[in-house]
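With one protein chain held back, the other chains of the complex are shown just where they sit.
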Amino acid sequence: MATQYPKKKCGVLGATGSVGQRFILLLADHPFLELQAVGASERSAGKRYKDAVRWKQMTPMSERLSQLVLRDCKAEQFQDCDIVFSGLNSDVAGDVGMETNPIAFDHCSRKQWLIQVHFLEMEFIKAEIPVFSNAKNYRKHPLVPLVVPTVNPSHLDLIPHQRKEFGLKKGFLVCNSNCAVIGIVIPFAALQAKFGPVEEVEVFTEQAISGAGYPGVPSMDIVDNVIPYISGEEDKLENEAQKILGSLNAGASAFDEQKGLTIGATCTRVGVTDGHMAFVSLRFKNRSAVPSAEEVAQAMREYQSEAQKLGAPSAPKEAIFVFDEPDRPQPRLDRNINNGYTVSVGRVREGQKGGYFDIRFAALSHNTVLGAAGSSILNAEVAVIKGYV
Amino acid sequence: MATQYPKKKCGVLGATGSVGQRFILLLADHPFLELQAVGASERSAGKRYKDAVRWKQMTPMSERLSQLVLRDCKAEQFQDCDIVFSGLNSDVAGDVGMETNPIAFDHCSRKQWLIQVHFLEMEFIKAEIPVFSNAKNYRKHPLVPLVVPTVNPSHLDLIPHQRKEFGLKKGFLVCNSNCAVIGIVIPFAALQAKFGPVEEVEVFTEQAISGAGYPGVPSMDIVDNVIPYISGEEDKLENEAQKILGSLNAGASAFDEQKGLTIGATCTRVGVTDGHMAFVSLRFKNRSAVPSAEEVAQAMREYQSEAQKLGAPSAPKEAIFVFDEPDRPQPRLDRNINNGYTVSVGRVREGQKGGYFDIRFAALSHNTVLGAAGSSILNAEVAVIKGYV
Amino acid sequence: MATQYPKKKCGVLGATGSVGQRFILLLADHPFLELQAVGASERSAGKRYKDAVRWKQMTPMSERLSQLVLRDCKAEQFQDCDIVFSGLNSDVAGDVGMETNPIAFDHCSRKQWLIQVHFLEMEFIKAEIPVFSNAKNYRKHPLVPLVVPTVNPSHLDLIPHQRKEFGLKKGFLVCNSNCAVIGIVIPFAALQAKFGPVEEVEVFTEQAISGAGYPGVPSMDIVDNVIPYISGEEDKLENEAQKILGSLNAGASAFDEQKGLTIGATCTRVGVTDGHMAFVSLRFKNRSAVPSAEEVAQAMREYQSEAQKLGAPSAPKEAIFVFDEPDRPQPRLDRNINNGYTVSVGRVREGQKGGYFDIRFAALSHNTVLGAAGSSILNAEVAVIKGYV
Partner (left out) sequence: MATQYPKKKCGVLGATGSVGQRFILLLADHPFLELQAVGASERSAGKRYKDAVRWKQMTPMSERLSQLVLRDCKAEQFQDCDIVFSGLNSDVAGDVGMETNPIAFDHCSRKQWLIQVHFLEMEFIKAEIPVFSNAKNYRKHPLVPLVVPTVNPSHLDLIPHQRKEFGLKKGFLVCNSNCAVIGIVIPFAALQAKFGPVEEVEVFTEQAISGAGYPGVPSMDIVDNVIPYISGEEDKLENEAQKILGSLNAGASAFDEQKGLTIGATCTRVGVTDGHMAFVSLRFKNRSAVPSAEEVAQAMREYQSEAQKLGAPSAPKEAIFVFDEPDRPQPRLDRNINNGYTVSVGRVREGQKGGYFDIRFAALSHNTVLGAAGSSILNAEVAVIKGYV
């Protein structure tokens, strides 16, 4: 049972933002992760939470939360926390006092790393506070696990090496993935385990407005409309999966990205509050034994991730829920299956005769649960279970 | 000038439905096509138009229209019409008094044809009244031109052969295309004229609710939601383009469909009133000289269809309007460019390195104008200009 | 504790409709009401539930439910049920085999009643099965309690008299109120208890599309639109409150409607999935001591209904939740407070100087929970607790 794990005191950075609010909701009823501290920008620090936040959740905030005093997002103010969840948006997360381009930070040496250490999230791990981050800044860093909890929690096993490289004892940094990538890598994990590598993917998304935060998308842009473009999103879809689906090397000191996986992406915004749809066409590498639609659906239904096997309390009963109905999944109806921790898949079908792709399907993931705060929570659960916290 | 053409008296079948109402609107200010008669189901025949219709257009109906008496959709009641536009939905259009499956009707002999002649639309052409139809029933028939007016109005030149085969003097049948196909074949026509055949296409659509007629899509299915499936639609997208993009043979007696064009389609419904988005990834057959994104955009900008060259009054200034802005076209803003007769294209970009597809773009077409009634109107204009009516 | 009450076997009539589905969801986790049987139209009877239903709920149906075989809505098929919940729409509920206008049924004698007994719901109570109905047919009948559970559960005490009049031992009929009335009578109950009778009310509603069932409102009517009219709704708003807010006479044999309460209503439909907003302007009868906005808000906050005092398991912690924020309640954010059993109120303010009305406020109620199935469930809980079932 989950309750055997010791309680951990948790801080939430960016606690007044959309992702931060979701972190707080998910911690509210958690068996062993407890909300201890909330952090926000300097401007809000010192205020009571209820006076600084525009609370936009469907559950009223608790009396205790409303009275919590916001702390400045500095590590010394979170020394009483065992874990920190970062809902900072990526600009803030990597922009404090740094001229260096965070993109250039990828593949940096330990020395360079130290230079970066005054980045906000870095400051926390330097202070030996483990950070689970929803920001994009370090997702591609070779020493930072990029973890989708129902795909590659094994990547957390690089934590000891990360600590060693950075000279840390308790601190570490783990990132979760872009919200739209979730919908494709979880099904891919199931398929590749059974049918070998996917070679080429064409993916099209219909993404929810909550993915842009608050105030985010102006209503005049989305009522009776769709927006055929999301800045920077296609690049993430085309480039994050390879790391997530890759493997940890023998020494648990590096990630071997999946080679030869080409992804072409088109991302659009639609007038849906929560729930990203991804429509996938894929081609397997192994041309001699292409699976049927039925075999693909079956493989997804049977898939069990390590997070589930470890008994993490937020791990969903099914990592993937497969619909037979031709018109499902739908965001409004299906985003909350297993509290938003499950990817729903439907429309699994074979490619047309003579066509390039083998299989097409539709996948739905809850972008602010599995695609953001929820992944970090579940990653933290696994890290606690594995003893890294 | 268009006004040099003689006035033609027009009837509208299915005049109380969504497509029928749009026909009526488009005829309201037409330089030479004049609304003469409106037809509806037996139940409504005999009523004044305003008493039978649920008028859902953004222009109030005229006093004259409101007083028109609906006729039964029988050919003898439309003898005073030079042209009939059919906004009958496909079930009615091919279902009156026939046990034969209309699908099986494709490629039938002349003898079989005569058997079918009591089909509703057939009854009209048999009575020597030319019919421009929005229904799907005869789109694939080898003797029926399937015409997108800014792509293949030349296919109308099969009319003499059709008449000969059916023993008709004045009557003929012309179909327009499925509303979602429009968005891809017009750009393809421009590209193929310049860069040779397209070989493979992956297309994804976000289709407007008006495409399902009225009452059509229940609001509970589309508010805060998308529907990942439209019954029968993907099949049309995958199979209509080849005929439209094909050529008329030398004797103007048959259509040579475009061979080797493979289309894979995924169709979804979104909460937009009017305007279908199509997101296209395509691969050219000629691998030695794949055009750049800029060349593709330029080819689309320069494209002029025969309908434009002939000076048809509803022909748009631009068959294709190409946006440079990354977030356009958008349905609400751009569907009415040139009164809905133009396809808008944006996001023209090259495929990623090592990927299968050469070019990606987004296309928007007004589904109830260019994708339905408007195409029939423009087809009729061309037929009048060419002397077939 | 609720669990001390004996289990009751429940049937749901109209189980495949919107209200029926909601009944089933609410019974799924109920401490003592258990789903035993589902009934539908003759057409669906005999099918498995999952084969007959278009399930449109945000929780997937359970395996057990999906396999339940639908019964015909006849009393003899529900003899194993202690309670039946009727989600029949009003036309079916009072139309089976009867020429008599159900409206004319009001105020009928016992003899007339017996004539009506073959009405569908009547058939059930005649078979001694208690019915809790969401249909409108008998709401105004003088022998049928019209109960809003957080307002007048005391009206259930007329059940013995109803039984006596109809010659029944166990059967009885209880109705819940129209979904839009809920939002006004609960606040009125709180205010009248403290400040005396309300004399005149102007109420304006913005009602959710789920209130029209499925398929209900066509999407073309509500996207980028509002509909300024809901057939029959204003009449219900103007005439149901008086019975609900009235009292049971001393002999528990008749309802004394509240006299002198005049309500003027305007009802509109907006593109919201769930949650009816009601905007109320009211004038108290007692002109000498008109309460301030603060006193009004306080009275609503303190209000406790009998259902709460009796400890009914679905009774909400607060019957009324009052917001201080000027822009609340909002349907998307607040409709689920206390699982939809609470009315949210905001914008409590005094009328302008010299104006007719004393107080204005906005109220939100969940139309498919508190405004439909949920009220019936909670009424049934109270009836069980009071020993009538």
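For reference, chains read A, B and C in written order, and residue numbers begin at 1 within each chain.
Quick note on the criterion: a contact is a pair of C-beta atoms (placed from the backbone, for glycine too) under 8 Å apart; a residue touches a chain by one contact, two chains touch by 3 or more.
These numbers were taken from a predicted model, which means no experiment stands behind them.
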item: Option from C:51, C:224, C:256 or C:294 whose C-beta touches the chain left out; value: C:224
item: Hidden-chain contact residue, picked from the options B:184, B:223 or B:343; value: B:223
item: Chain not shown: contacting residue from A:31, A:142, A:197 or A:216; value: A:216
item: Touch with the omitted chain, as defined above, among C:83, C:156, C:198 or C:272; value: C:272
item: From C:161, C:301 or C:332, residue that would touch the chain that is not displayed; value: C:332
item: Given C:5, C:32, C:357 or C:388, the one touching the chain that is not displayed; value: C:357
item: Touch residues of chain B, complete complex, unshown partner; value: 56-60, 223-224, 273, 321, 332-334, 336-337
item: Chain A residues that touch the omitted chain in the full complex; value: 56, 209-210, 214-224, 271-273
item: Residues in chain C touching the chain absent from view; value: 200, 202, 204, 206, 221, 223-229, 231, 238, 262-264, 266, 268, 270-273, 277, 279, 281, 326-333, 346-347, 351-352, 354-357, 360, 362
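In this section, only the chains that are shown with their structure count from here on.
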item: Chain whose average C-alpha position is farthest from chain B's own; value: C
item: Numbers and ranges of chain C residues touching at least 2 other chains; value: 56, 223-224, 273
